[in-house]
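One structure, as structure tokens, below. Some questions next.
Omission of a single protein chain aside, the complex is shown with its protein chains in their original locations.
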Amino acid sequence: MQRREFLQMLAAAAAAGLPLSRALAGQGMASDDFYALPRYGNVHLLHTTDTHAQLLPLYFREPSENIGVGAARNRPPHLVGEHLLKHFDIQADSRNAHAFSCLDFAAAAQRYGRVGGFAHLATLIKQLRAERPGALLLDGGDLWQGSATALWTQGQDMVDASKALGLDIMTGHWEFTLGADRVRDIIDNDLDGQVDFLAQNVRDSGFGDPVFEGQSLREVNGVPVAVIGQAFPYTPIANPSHFVPDWNFGIRESDLQTQIDTARKAGARVVVLLSHNGMDVDLKLASRVKGLDAIMGGHTHDGVPEAIKVKNEGGHTLVTNGGSNGKFVGVLDFDVKNGEVKGAQYRLLPVFSDLLPADRDMAALIESIRAPHADKLGETLAVTDGLLYRRGNFNGSFDQLILDALMDVKDAEIAFSPGFRWGPSLLPGDEITMEDLMAQVGITYPATTLNEMTGERIKFVMEDVADNLFNADPFLQQGGDMVRVGGLEYAISPLAKSGERISDMRLGGKPLDPAKTYKVAGWAPVGEGVEGEPIWDVVGNWLRDRKTVSPGELNQPAVLGLKNNKGLLG
Amino acid sequence: MAGRMRMRARMSGDVAEVKVLMQHPMETGQRKDSEGKPIPAHYIKEVMATLGDRTVMAAQWGAAISQNPYLSFRIKDAKKGDTVKVSWTDNKGETASTEAKIG
Partner (left out) sequence: MDAYRRSLLKAVGAATALAAAGMVPLRALAAMSRPEKAFEATDPQGAMTALGDSAAESDQIELETPDIAENGAVVPISVTSKLPKTTRISVLVEKNPNPMSAMFMIPEGTEPFIQTRVKVAETGNIYALVEADGKLYKASSQTKVTLGGCGG
């Protein structure tokens, strides 16, 4: 397709009221045109989220399981594989099909190459900014955590890289696991005057005073635009609360409404929530608060090609989710005339590293960040015969590898590993370097543990996590996936009541005895003062001994009671 | 024992918003110490607030109020410069009080 024809098609699509992404997705676009996205309107917001400190290009497999329950069943973001392609009218085997789905992952990854990387991201952002003067760059958080260098520099590498990227506004989640003092230090000394760190939903535990600015009022091409920040509401539950002992979080819906009303009174014509709630929470929240034009969301790492329109008392709110690991940039354009939003256009652009030349300045910065750690980062621990990935409701091959290492090294019958959704994928034949391992386990509470737990307690823990994933009320979900379980076979009924989802628990073919005590290995304890060998040493040494790993079958639970759920393949 | 309380009173529109933090263990009597001995119940039972001669809040508490209790209430017909006084008494008969001018 020629560029002129393409533009004509866009115009026709727009005239027909067809979302742009759908128009684009339907065409097997030539790579030259892949990033052609004509400017629309006069208020422009660019959005990255959950990059998890991935400075270099990588592979990232989207989930093959993302089960939606209750109102979330069979609607975005709970669509995987061909269900997702069909819903968003994306051509099978296309570049976009690879970006948004897990289908034929390893082969498609070879074909289309790596995604993300800050040097390539920088090129795309520059291009988008050139086309969209005045555009604001927002980051939804999980920016300062997820890599070896981010851990070893306490987030400094990402602070520097995001400033170089031209970041305007951010909020946070894993940022808080650097500890309250470090977060304060970065905000006061590094971000001051350049990047606004916003979180309307964080309060001190004394009188309940706001800890951060809640909103930022900016002018974009003469239009007053308010951005409100929403940090991950369950930070002190999902992560250790001792990192932020004096801060309380929560969704704080009524405080959010007050923020919106304040912004409108101050003259904002466009009000947007930069959210780390997770998409299901954002969809519910959008139906309850009024006066938001859009929620640009993250946390659940859902690469959703289009914005979802949610009706509410005030009209409607567009809800987006921007994927993870630097794989996407969200572009939201508003057409504001006479103080009113007349229309909006959204597209989630995949960042294909091979289509975007590296930005020279950013590449140099990344090189200087990595240089002092080059030897450690580059150590090859082992080679993988098969695909290693993490995303999925119940298990991933990289998680299985961590579980196997834990059970082996700790001589445990059962292992638990957190259902983190970050961590890049490795293709068959790839080397597993220390850097690759750290991208799966690089956290500030890395201790491994060995505990004696009764069968009853094991079930209780698994039920608790299952409810955080499958509660029909999104406000009672925490994001993240089911705890990864090694050694123990089980069945799960996502639709069952809280406390009744887990069944048929078996160890070596025998039913788990509620009264018997079992040895359970784990890592990432949320309690304070837990000591143990760091997970990267445990898994690192295990890999060094093996030299080659062959990912085999995953320990997956039998999933019961679901019919035609489009959050599962097939 | 003023050190055991912190208070803030501020006009917010035409009402005075009072926030109080009280330092107190609020033991339920159902916990045990590291040696397995029961920790006796020790909790604030009564809280009183006055504005001049006027009682503006009176509360009866059980041990389920969190450790180092927080309480906020709002007084109508108050003005800047008025003094709010808050006091508590616990189940052992200990008391504390503090006061603040409405700002």
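Order of writing sets the chain letters: A and B. Residues in each chain are counted from 1.
We adopt the following convention: contacts are C-beta pairs under 8 Å (C-beta built on N, C-alpha and C of every residue); 3 or more make two chains touch, one makes a residue touch a chain.
Only a predicted model underlies this, so the values are computations on that prediction, with no experimental measurement involved.
Among the residues A:I169, A:L427 or A:A524, only A:A524 touches the chain that is left out of the figure.
Checked against the full complex, the one of A:F60, A:F197, A:Y234 or A:Y346 touching the unshown chain is A:Y234. Looking at A:D89, A:D467 or A:E489, the residue that reaches the missing chain in the full complex is A:D467.
Considering the whole complex, the residue from A:N74, A:Q154, A:S205 or A:N541 that touches the absent chain is A:S205. Even with one chain removed from view, chain B keeps its contact list with that chain: residues 15, 28, 30, 45-48, 50, 53-67, 69-77, 87, 89.
In the full complex, chain A makes contact with the omitted chain through residues 142, 173-174, 205, 208, 234, 236-239, 241, 248-251, 254, 299, 418-422, 461, 464-465, 467-468, 471, 473, 475-476, 478-480, 483, 498, 524-526.
Here is the rule we use: only the chains that are shown with their structure count from here on.
Separating the CA-averaged centres of chain A and chain B is a span of 43 Å.
Listing the residues of chain A that touch chain B in their complex gives 206-208. By the touch criterion given at the top, residues 6, 8, 19, 21, 70 of chain B touch chain A in their complex.
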